[in-house]
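My questions will all concern the structure given below.
Up next is chain A:
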Amino acid sequence: MWFVSFVKSSIGKKWIMALSGSFLTLFLCSHAAGNATLFSSISLFQAYADQLHSHPLIISVFSKGLTLTFAVHVVTGSLLFLQNRKARNQRYKVKTRAISNSQASSTMIYSGLFILLFIVIHTSVVSFGDHGKIGVTISEMFRSFFVSMFYIIAFIGLAIHLSHGFWSMLQTFGVNHPSYNSLISRLTYIVPLFFLLIFGTIPLLFLFGMVS
Partner candidate 1 sequence: MQLKSNVPEGPLAEKWDKHRFSTKLVNPANRRKYKVIVVGTGLAGASAAATLAEQGYEVSSFCIQDSPRRAHSIAAQGGINAAKNYQNDGDSIQRLFYDTIKGGDFRSREANVYRLAQVSNNIIDQCVAQGVPFAREYGGTLANRSFGGAQVSRTFYARGQTGQQLLFGAYSALSRQIKSGKVTMHTRQEMMELVLVDGQARGIVTRDIISGEIASYSADAVILATGGYGNAYFLSTNAMASNVTAAWRAHRMGAGFANPSFVQIHPTCIPVHGSYQSKLTLMSESLRNDGRVWVPKKPGDTRKPGSIPEEERDYYLENKYPSFGNLVPRDVASRNAKEQCDAGKGVGSTQLAVYLDFAEAIRRDGEATILKKYGNLFQMYEKITDSNPLHEPMMIYPAVHYTMGGLWVDYNLMTTIPGLFAIGECNFSDHGANRLGASALMQGLADGYFIIANCIADYFGSTNPDKVSSTLPQFVDARKKCQDRIQKLLRGSKNGPQGKLTVDDIHKELGILLWDHCGMARNKEGLEKALAKLPALQEKFWKDVYIPGKGKELNQSLERAGRLADFLEFAEIIIRDALAREESCGCHLREESQTEENEAKRDDVNYSHVSVWEYQGDGQEPVLHKEELTFENVTPSQRSYK
Partner candidate 2 sequence: MTTKSIDLSLEIWRQKDSRTTGVFESYQLKSISADMSFLEMLDVLNEKLTREGLDPVAFDHDCREGICGMCGAVVNGIAHGPEPETTLCQLHMRHFCNGDTIVIEPFRSRAFPIRKDLIVDRSALDRIIQAGGYISVNTGGAPDGNAIPIPSATAELAMDAAACIGCGACVASCPNGAAMLFTGAKISQLSLLPQGRPERKERAMAMVSAMDKEGFGNCTNERECEAVCPKGISIRNIARMNREFVKASFFG
């Protein structure tokens, strides 16, 4: 079956990473848009949550799809990591890199696993909590300095993950052309910073009591 052999191939697996990654990025966009209501007020955010949960079918389809996409991303990524370790069975004595700025790319598995940990905690508290009181839950949660810090660190991790992931996704899709490469390299900073700004500001707002 061509699809199975595609999925099993090296480029196929990369493509699955890129495709699932791009879905997750789209989810982040919608999540960011929803969360941005907090910049207005908790009650608006609560209204948004209520509205969302008044469509259980949509929630069910999206959350299952999202979980699946996420699982595919994590499993394929881990598989690639393990396969790649095996492909380079012996390490070099001197460990240097020929290119600078390689930290994000060489730590994808670690930033990824950290994000996974964050998401497990985040969803168990927020998504599986009481949706009717979500506004209260998060405002209480972010009052804690340590929780806020944990969230901010996780968002920084996400930004690092994205800074390589976004460019890597385009490269895997075959988007690499001298005419657009300078735009793409700018986007590799803009996209993660955009998410860091939106997600990272929220706990800060709570911490400094600036949410109405």
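Keep in mind how these were chosen: all candidates are chains of the complex that A comes from, given by their letters.
Structure notes:
In this section, contacts are C-beta pairs under 8 Å (C-beta built on N, C-alpha and C of every residue); 3 or more make two chains touch, one makes a residue touch a chain; residues count from 1.
No experiment lies behind these values; they were computed from the predicted model shown.
Listed candidates 1 or 2 all sit in this complex, but the one touching chain A is 2. Interface residues of chain A facing candidate 2 in the complex, by the touch rule stated above, are 2, 5-6, 9-15, 80, 83-84, 86-99, 102, 105-106, 108, 164, 167-168, 171-178.
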